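Of the protein chains in this complex, one is absent; all others appear in place.
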Amino acid sequence: MAELGAEEIDTQNADEEAIRVTDLRKSFGTLEVLKGVSLTAHKGDVVAIIGGSGSGKSTFLRCVNFLETPSAGQIIVGGEEIKMRPDGSPADRRQIERIRTQLGMVFQAFNLWTHRTLLENVIEVPVHVLKVPRAQAIKRAEELLDRVGLGDKADVFPSFLSGGQQQRAAIARALAVDPRVMLFDEPTSALDPELVGEVLTVIRDLAAEGRTMLLVTHEMKFAREVANHVVYLFEGRIEEQGPPAEVFGNPKSARLKQFLKTVG
Amino acid sequence: MAELGAEEIDTQNADEEAIRVTDLRKSFGTLEVLKGVSLTAHKGDVVAIIGGSGSGKSTFLRCVNFLETPSAGQIIVGGEEIKMRPDGSPADRRQIERIRTQLGMVFQAFNLWTHRTLLENVIEVPVHVLKVPRAQAIKRAEELLDRVGLGDKADVFPSFLSGGQQQRAAIARALAVDPRVMLFDEPTSALDPELVGEVLTVIRDLAAEGRTMLLVTHEMKFAREVANHVVYLFEGRIEEQGPPAEVFGNPKSARLKQFLKTVG
Amino acid sequence: EEVKIGIAAEPYPPFASLDASGSWVGWEVEVIGAICAAAKLDCVITPVAWDGIIPSLTGQQIDAIMASMSITEERMKTIDFSNPYYNTPAVIVADKSMDIEPTPASLAGKIVGIQASTIHQAYAQEHFSESEIRVYQTQDEANQDLFAGRVDAIQADSIAMADFVASDAGACCEIKGPVENDVSILGRGVGAGVRKGDDALREALNGGIAAILADGTHAEITSRYFSASIYSE
Amino acid sequence: MEPLLELLGLAKSAELLSLSPPGWGGNLLRGLVNSLQIAFGAFGFGLVIGLFGAYGKLYGGVVIRDLLAIYTTVIRAVPELVLILILYYVGTDLVNKIAQAFGYGRVEISGVFAGIWVLGIVQGAYSTEVLRGAIQAIPQGQIEAARAFGMPSLMLMRRVTIPAMMSFAVPGLANLWLIATKDTALLAIVGFSELTLETRQAAASTRAYFTFFLAAGALYMMVTLFSGAAFNRIEKWARRGQPSLRGKN
């Protein structure tokens, strides 16, 4: 059923490109982490990125919103190409700032602002970047915190929270900016199965609203249920990609077969 | 097969108690997080602790080695009771330091020392606390790093590593002290299925060597395969416990049933 | 036009010191007033740190220095001086029990304290090469160390020293006598310093000094502060 | 015994310290106010320079970084006294020469203005380093998170970097503030009557060295205690959200 739902969305918006990455490369010193990755996501697509530890998944997400400067490649968000200098750094700071407000990100290490309470973390960007009236932002933030089950922790500072609570807060923070594209870096790593299920629901809802998602995950079951496109990264290259049914059901590459074996 | 192996170990050492926790309570201010948790693990036992986010799993592990001072309760490690003051703080620092060297811990947030390379992180405790000769410690550290697949990252500082790499390094660091009891706080949260499989192997090997493990995890499949005893925490109390086959196959508590539903 | 007369911001009684209401009093202050009146100058007293007094002059913050500054050859390379308006000999002071003469031979091997940036410093460094010279920021500090026994002798102005040995703090000590004169260092008395080339002001001040010496104002002021004259040709 | 007796001569001290002449208390207080005025201006001016300097050093281009390196090294290296002598005297000399060349009269540069200017430039060099260290101590993720949400850099500085670095910067800045209050003493050389000069004048004029130096010490202590309390509050506020390390074994 999940796949059915996903495909439905896919066909609906197939025309409108939300994000297109072409031949993205990234090196740290002599270590080439991304060796030319190309990927296109249409409006409402949920793209799951899977792959071994250190294969470059986080680096890829971080390059998409220029937290790392790519060594080469082209990134187009909502039809607008991000202007790059020859060294890969963004040429137009305004542009990159504008585009980033359309890209909500949930970090692998959560990165909540430790000097602000949960509520303040969530309203920070809406109020100060998007200029949403404060009262309205607070109302929405409270809804979001409730939705991720943290309604009673709104006034707590992040360092006093459990891992899963921090991760949920990070998700709420990303949702609060109403992004067109969501970048999730292992959004369920610290969550128990029950909460994973809830995040799944959230992601499905978002997709139904026409939002696009790039989603790094280690949980194949989750990927299979939520994504309509799966990308398998291996040592900085896309080794295989396709609809989940195919990638999981009928993997072609030997490495992917090996990777999936343990999942059973 | 996994359960069979686990049970085998269980019967082998059933007499020798590795760790016994009696009626452990912990409050943060007015928030009572642990409401009387008792648990016994014998030598070679692998106890999986499962439960919702915020149910007190991390807090429990952290109380066991006194990173949090319990509000009440009794903790016995290897037959030796940890002496507590009335306020819950350890009465004998020497004792607690000695006992802690027998308790290897892998943190939910990894907590690698950022000012030291991976190799230095791993040899730190053996060389400076256990007084292992440096050359020997380095040899062992290299083996361990190889074992978790980080042989080539030995001289890298933790901040330059991917999440999964950091987690594996944290596991190697904990293994390096040859602990009698291992405390794992979600040791596979940042790992891909392939690596989860490997960590599983590591834990099985450790159990076979007679080491005891307390293991917080969100991956039920993993818990089922590796543990010989499963504890389900709910809001600071043990709601249900037993062998994995029973807990997962035939849950009694309604809450546990609900919790496991999403796992399918 | 206003003439800014720079004096040392650090009080130097009885020549120039401050009272609590912030006005400057003392022998030199009165003499400045008298000279300016005689020369028909509109003078304003401007205190400046002793350390910065010459840069203040060359940097035009002040127009003349009248701060007990002796006329020496070294200083005359940088600024010009008027004629002297007072002069006093330099003396050596030491503990009463010590057998010390104000001569290099007698002071050899002893510790001699002097105040920084004064003619006494230059003199001691030139003539007491066998002694250890300790340089103090203020005369009082040197006096205090003489009292504490951390220096064996001090060289200073005879008037200041007469005051000192008469006080409680100086009861330990006595004036052992004046040092041998060396005009090139000890100079030709105290004069007013002006910028090089500012001859108009220098001449005006010379006129004022001559006038108060001639009409007895100088002697009258001196008599109110000191028992003997502090001016000689 | 002399200084000790003088210390105990409390009656005489009280008379010397009374607020109206012939007591010198009023002069000391006036000096204190002058000192604080300059210290405040210089500290604030220095903070502004320091913030931009730290940013320039961390994120600026090569030329900016080199120029800032020269600025911080030279200014921090040269004793303030020398800087003040050079900046004040040579500076006003130059201004006057220029003014005269254009047919204007002598320009008076007020002590307060010069003091704030000169000490501010000095403080700026130190602030640059303190703030740079503090910014570097912020966990990288905190800043990345803000970037990822498209915060413009100025806002990022205001909303994330500055509050997050506060806990690291406050002790260093507190030191700088105290240094500022005491460095004003150096302005005595340009004839600015701040607390130290007033003290020295009072002491030398009355010969009551101990009384006045202790009185000045007490005044400085009061400033320190007050600002200490203020900085403590700031630090506590800056550390909110961080678990305390106290009482941990």
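Note that the chains take the letters A, B, C and D in the order they are written out, and that residue 1 is the start of every chain.
What we mean here is this: a contact is a pair of C-beta atoms (placed from the backbone, for glycine too) under 8 Å apart; a residue touches a chain by one contact, two chains touch by 3 or more.
Simple rule for what comes next: contacts and distances are computed from a predicted model.
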Just go with whichever of "Dihydroorotate dehydrogenase", "ABC transporter permease", "Multisubunit sodium/proton antiporter, MrpF subunit" or "NADH-quinone oxidoreductase subunit L" UniProt uses as the name of the absent chain. "ABC transporter permease"
Thinking of the whole complex, not just what is shown, which of D:33, D:48, D:94 or D:225 touches the missing chain? D:225
From the listed residues D:38, D:130 or D:187, report the one that touches the chain absent from this view. D:130
Residue touching the undisplayed chain, where the options are C:27, C:136 or C:164: C:136
Considering the whole complex, not just the chains shown, which residues of subunit C touch the missing one? 51, 54-55, 58, 74-75, 77-79, 113, 116-118, 121-122, 125, 134-137, 141, 144-145, 147-150
List every residue of subunit D that touches the chain not included in the displayed model. 1-4, 57-59, 62-63, 65-67, 70, 73-74, 76-82, 85-86, 90, 126, 129-130, 132-133, 136-137, 139-140, 167-168, 170-172, 174-175, 178-179, 182, 185, 196, 209-210, 213, 216-217, 220-221, 223-225, 228, 235, 239, 242-249
Can you list, in ascending order, the subunit B residues touching the missing chain? 62, 65-67, 93, 96-105, 107, 109, 111-115, 124-125, 128-129, 157, 159, 174, 177, 183
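To be clear about the criterion, only the chains that are shown with their structure count from here on.
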Any idea how many Å lie between the Cα centroids of subunit B and subunit C? 83
Using mean C-alpha positions as chain centres, tell me how far subunit C is from subunit D in Å, no decimals. 36
Using mean CA coordinates as chain centres, what's the gap between subunit A and subunit B in Å? 30
Multi-chain contact sites of subunit A, meaning residues that touch two or more partners: 109, 160
Per the contact definition, I'd like the list of subunit A residues that touch subunit B in the complex. 28, 50-54, 57-59, 108-109, 149, 160-165, 168, 186, 189-197, 218, 220, 258-260, 262-263
Of all residues in subunit A, those that touch subunit D in their complex: 62, 65, 67, 93, 96-105, 107, 109-117, 124-125, 128-129, 157-160, 177, 183
Complex contacts: residues of subunit D adjacent to subunit A: 139, 141-142, 144-153, 155, 159-160, 163-164, 166, 238, 240-243
